[in-house]
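The other protein chains are all here in position, but one chain of the complex has been omitted.
Each chain gets a letter, A and B, in the order it is written, and its residues are counted from 1.
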Amino acid sequence: MEFLADFAFVYQSLIYAVGINGLLALSVYVSLSAGQLSLGQAGFMAIGAYSSALLSLKYDAFFPLALAMGMLIPALFAALISIPTLRLSGVYLALTTIGVGELVRVFFVNLDSAGGALGLSGIPEKGSFALIYGCLFIVLFGMFAFARSKFGRAIEAMREDETAAGTMGINFPRYRLAVLVVSAAIAGLAGGLNAHVSSFIGPAEYGFDLAVSILSFALLGGISNPLGPVLGAIVLTILPEVLRPIHDYRLAVNGAVIVIVMIFCPEGVFAWRIRRTGAAV
Amino acid sequence: MVGVRGIVAIVGVAGCLLLNLSHAGAAEPIAIGAIEILSGPNSKYGVAIKKGFDLALEKVNKTGVLGRPLEIAYEDSAGNKEQALNAARLLIGSKKVPLLLGPTLSGEMFAAGPIANQRKVPIVGTSTTAIGITDIGQYVFRTALPESDVVPVVLKTARDKLGVKKVAVMYAADDTFSKSSYDVMKIALENLGIETLTTETFSLKDSDFSAQLTKIKGLNPDAIVVASYVEAGAGIMLAKRSLGISDKVRIIGGNGLNSPKVGEIAGAAADGTLVGSPWFVSKQDPANDEFVRDFRAKYSEDPDQFAAQAYDTLFLVAEAIRGAGTAEPDKIREALLKTTYSGVLGKFSFTADRNPADSSGVIVLEMKDGQFHILN
Partner (left out) sequence: MLAQQIVNGVVVGATYALFALGFTLMFGVLRVVNLTYGFYFSAGAFIALYFMTTGGLSVWVALPAAALTVGALSVVLDQLLLTRSRRTDASEMSSLMITLGATLLLYSLATAWLGADIRRMPAGLLGVASGFGGVRFTGIQIVILGTSALIVWGLFALLRWTKLGIAIRALAENSDAATLMGINTRLTFAIVSFVSGLLGATAGVLVGMNYNGVQPYMGETMILKGFAVIILGGLGDVRGAVVAGVFVGLLETLVAAYAASSLREAVAFLALVLVLWVRPSGLFGVSEARRA
């Protein structure tokens, strides 16, 4: 029993991180599944983290409310920037999201009321294992249900062949907006949860490196189904810890793993398609 | 019938067994943990600290602690908060260390400190100089002189000895240490009545400072106060020169510029830079001479402040464990509060809130020809 308690203590941060990264992977999965490459997840996460943390710290807000705001505010932000952004596609869209993500980070670095570079510390520990994994499962389940529905099919059509999808009457702008907003909300949720289990957040955490990590979870796992990104997140979160003994070369091995997997399985490691009722896969 | 030989044999074996048992008990080392940056950017600080610890460890183990050898279990944080945190959890939860040394950076301490505090394991930072470190909790100690003790001394000296009345301030806004250092500088400047003509910021990874410095040049300050690490600091010094700002306008740095590397990179442009430090390599006293000599012999290079502070801290910690009489975290914590030690940084003891008690040893150093000397 003591062994379990010890294990839980030693690996607590890791266990939380796996759950949070799973959520982040799902957030980028949502946009990737519609064919949009979004590298702004770190920015949305930052907005969610700071919003909920500030509410908890400065106003001692009711935690579910703080968390909800942590989802709502990034979603609103996403909606706001969607109009000019969603006209773009492919690499241009990706670069816009990079730019937006960096602007968010610079904003928080310069926001003295949020601590600037020093960030916020002493955030009450209101998150928990149950909450994080609960949210993860709910979102995952939601993704599966969604994928099997009419909306899911529409989005997959958008990703596979834009032209054909267009001729089938799919309302692009509406779907794209929905996808971006949902993706931002999930990232915000991850941010809010993360803030409330690690008492300390700062703008440096939410930079380009994080955005790239999140993307790598999804691409490693494959985006044909929602489980892929989560599995990718699990592998890439645990890998650095497992490689702890080779500390100097940890990042190198991480990079090598990404390269090898992407060259030989560009569809991702866990790629299998979702069965839908009726029609053939 | 057991003959004489038999009795001798039995006594012999029993004796050996007994000796072995007691020997095994005595030989079991006391393992303390250390979280330092051993890889990645900023590893120079962590590696210097490790060298300081290891050199001291050799000497401590000549006599051992409570009859047992002392051992340090190192974990690399690679400068990453998450990893520092995980390392703390590993060392406390799995290796069950009674004390932690480190982490290297203040930002890492803010992440790992709460865990150590929560589990009632004393954690001693040797290089964490930001504001608020010891506020984390009762089990958080630091042997590094906080910036708030060092910076005012340098600025006061600049004002009184060099007639500095108005300055420009530059700091790396996106770095925790630099911002914290800046906060200290701001307060000190106000208290000393030195006018701040302008405050310019930059990003830690920037290489171009010409815009800020040209603006500063136009305002004619007596000195430029800089809070950042070596890389940016050296870049500022070089740009200052090539933009034609007079050498009389010195650079006054926080702890981040307290490294001979600054002179290495910026060359002659670094001459005249002022920093404050409780220690520097040519400090004349027997303890320091021995330390520098032994360090050079073991590592073929000169020690820096990080190594020196680590060195002293290990002796201090060993003393505390001896004083506690046992390797129990709580007892060690109590002993730390009472322990005094005299080392290469001078006399040391903790205040009630676990900061260094004695800040009178701060020396103002001036860079000249790639080395720091005492300002005269």
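Just so we're on the same page, contacts are C-beta pairs under 8 Å (C-beta built on N, C-alpha and C of every residue); 3 or more make two chains touch, one makes a residue touch a chain.
Source: prediction; values computed, not measured.
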Contacting the left-out chain in the complete assembly, out of B:118, B:214, B:282 or B:340: B:214
Residue of B:247, B:264 or B:328 in touch with the missing chain, whole complex considered: B:264
Which of A:65, A:138, A:239 or A:259 contacts the chain that the document leaves out: A:259
Touch with the omitted chain, as defined above, among B:163, B:193, B:244 or B:286: B:244
Where the missing chain touches subunit A, by residue: 32, 37, 84-85, 88, 90-92, 94-96, 98-100, 102-103, 106-107, 109-110, 163, 166, 208, 212, 215-216, 219, 248-252, 254-260, 262-264, 266
Missing-partner contacts on subunit B, residue numbers: 39-44, 173-174, 200-203, 205, 207-208, 210-212, 214-215, 217-218, 230-231, 234-235, 238, 241-244, 261, 264-267
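In this section, only the chains that are shown with their structure count from here on.
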Residue numbers on subunit B that touch subunit A, as the complex places them: 38-40, 75-76, 78, 81-83, 85-86, 89-90, 92-94, 107, 110-111, 114, 119, 172-176, 178-180
Touching residues on subunit A, where the partner in the complex is subunit B: 6-7, 9-14, 17, 106, 109-110, 116-119, 121, 198-200, 202-205, 240-241, 244, 247-248, 250-251
